[in-house]
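Shown next, in structure tokens, is the structure this report addresses.
Every protein chain but one is kept in place in this view of the complex.
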Amino acid sequence: MFQEGDWILVRYLDKKYLKRLELKQSLNVKKNTLKFSEVIGKPDGIKIGKFEVFKPTLEEIIVLGFERKTQIIYPKDAFYIAFKLGLSKEKRVLEFGTGSGALCAVLSQLAGEVYTYEAVERFYNTARKNLERFNLGKNVKFHNLDFSEVEVEKGFFDAAFVDVREPTPYLRKLHTSLKEGAPVGFLLPTSNQVVELLKNTEGLFGNVEVLEILTRYYKTVPERFRPEDTMVGHTAYLLFCRKVIS
Amino acid sequence: MFQEGDWILVRYLDKKYLKRLELKQSLNVKKNTLKFSEVIGKPDGIKIGKFEVFKPTLEEIIVLGFERKTQIIYPKDAFYIAFKLGLSKEKRVLEFGTGSGALCAVLSQLAGEVYTYEAVERFYNTARKNLERFNLGKNVKFHNLDFSEVEVEKGFFDAAFVDVREPTPYLRKLHTSLKEGAPVGFLLPTSNQVVELLKNTEGLFGNVEVLEILTRYYKTVPERFRPEDTMVGHTAYLLFCRKVIS
Amino acid sequence: MFQEGDWILVRYLDKKYLKRLELKQSLNVKKNTLKFSEVIGKPDGIKIGKFEVFKPTLEEIIVLGFERKTQIIYPKDAFYIAFKLGLSKEKRVLEFGTGSGALCAVLSQLAGEVYTYEAVERFYNTARKNLERFNLGKNVKFHNLDFSEVEVEKGFFDAAFVDVREPTPYLRKLHTSLKEGAPVGFLLPTSNQVVELLKNTEGLFGNVEVLEILTRYYKTVPERFRPEDTMVGHTAYLLFCRKVIS
Partner (left out) sequence: MFQEGDWILVRYLDKKYLKRLELKQSLNVKKNTLKFSEVIGKPDGIKIGKFEVFKPTLEEIIVLGFERKTQIIYPKDAFYIAFKLGLSKEKRVLEFGTGSGALCAVLSQLAGEVYTYEAVERFYNTARKNLERFNLGKNVKFHNLDFSEVEVEKGFFDAAFVDVREPTPYLRKLHTSLKEGAPVGFLLPTSNQVVELLKNTEGLFGNVEVLEILTRYYKTVPERFRPEDTMVGHTAYLLFCRKVIS
């Protein structure tokens, strides 16, 4: 049952809205009004007129609810990353930088513990606030530090994800901080960054893969089934590898 | 440390092999030999000559290790599905049909319990064997039943995934078996199936989305960074929705 | 040399403008001004401050200059179509409907003669005006007729392109109007239309191919080479075939 103060996801035709359920508020879309007082006490999935009201999913929270001080990691990428890192409730994962916290929120669902590091104070604050606001990330340890400043135990982490402009200077320390064979992912917006990183993984990381994930959405009118007119053309290249030793 | 009987993932240049670590076996690639006796006792991520040896990831197990009696659900799709269904360790998820068990293996990482139903006996047997062989899916309950034959408690499942040729006849029963607002996914290889399903969700399921996920892999030579010559062009359309009530 | 009254394409950073070169006009972009009086008498490709000025290409004319009463056929599609139809200066090509005239303009470059038919009068007028305005399509014969109303000589056309909502009713007449083995193309925005047409080509048209063309643009900053953030997700499905006889 929806209660006052809950976050709700409202769908009206092909539009989506993420709102806090305040007793006196309402949502107006093209002369149609959804009074929030009518939603309170109703079950998840209630249809009121042309409005459908749901408890928001993690994806909807990240895309529609997170404040962005940096480019967020898209759910399509974050979901893939979380599984590629081989996470489970017994695993401890390292992330730097935290950015707006989108990947944190996803990693925390699959991992036991997430240690995340962010050098820029206002990003660190935004990420914390984003997760707190939606009651996410109980197993996330936030740090307002550059990873180069961190005192790290040898072989402490089971996996890692790196989202910084220039990952190369961190590679040796990253290697040390990881368990043997640990999976590592990198998010890199430009091809130049990929080229630079590929030149520097030799001897430290193996089983290298680089890929992009593209999602193609379709219009949902059954009589005219076709892809959407526009699509996201690029978010980032993803590079995955494993710690190696000779 | 690798032990006899372990599964190993061997990477040699851009090729990958999934093998059981048998003392007297070896892997020969273009005049290079990896003797498995030299791998035993070595750590994950060991590099021996041009061979890199790793504990395989879930993705590598599914793609290289699963026996396929049916088209498997690709990891790119399975990872996305698992998160879109909003799973966590407190959630109970329904799947039908089981197919070769690839999605089962992924759902079981994120969900509390997976109930899976498969009408065809040899698919059911293959899926069970696939998961057992790689020690996966402890929280999966396999059933050799068509979902239409299942006695289902009202509002029992938190989420569902459907991979059958014609989902329409199952929609009412599926609706009944789900909690309010529960997320549901469908895998549909052809556009005709999507059109047919879109015509029949009205009144039962809302917040409908249809998409495809495409992965584009790149060659990892830094001096010649470019996409691979060929790519997977299509696996399936994914349709996601939520149970609604009026 | 640019003369008063010429069409010019002005590029400023990553933006493009198609303008008529009027003596007293100017173009203002972010506090930078290009006075058109300074362009007159200058050569194609002149750089004035941050502005580059060119004679516009056919692609730029279609995309930036054509008035659109209908969805235009994109140059990426039109260029491919023109060659797939096997056109050359000895060939006579049929088109219906004309739409906004974008494909006409492209076909007319490669073909000897273009016969185009458009049932809707305001589309017919717009298409004529679009081509006249840019001095294109001297070899195009415009008709304000539905193709069903046309008196057609048997085996008159070397090739044809069809862009109407429901092509099926026209197929027999189209077949008759074509030379033996003639290539035919269809533009179809939705998958439902493709399915419908595929059901009806049997016995009339063979060597059927269906495809989409996607263009992926890149940012041109060499230090940060990467795809554009958004891309055109879909324009239309293209179906190509050849007239067959048994």
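Just a few scattered comments:
A, B and C label the chains in the order they appear, each numbered from 1.
Just so we're on the same page, contacts are C-beta pairs under 8 Å (C-beta built on N, C-alpha and C of every residue); 3 or more make two chains touch, one makes a residue touch a chain.
What you are looking at is a predicted structure, and each value in this text was computed from that prediction instead of being measured.
Remark: the omitted chain is touched by one listed residue; of C:K35, C:K55 or C:K141 this is C:K55. Remark: the residues of chain C touching the chain excluded from display are 9, 11, 16, 43-47, 52, 54-55, 57-59, 75-76, 78-80, 82-84, 86, 88-89, 106, 109-110, 179-183, 191, 194-196, 198-199, 206-223, 225, 237, 242-246. Seen from chain B, the chain kept out of the figure touches residues 189-192, 216-217, 223-234. In the full complex, chain A touches the hidden chain at residues 191-192, 195.
As a convention for this text, only the chains that are shown with their structure count from here on.
Shared residue numbers account for over half of those found at the interface formed by chain A and chain C, and the copies are therefore classed as meeting with the same residues. Once the centre of each chain is set as its mean CA position, chain A and chain B turn out to be 21 Å apart.
Centre to centre, using the average C-alpha position, chain A and chain C are separated by 41 Å.
Annotation for chain B: residues 191, 195 touch two or more other chains.
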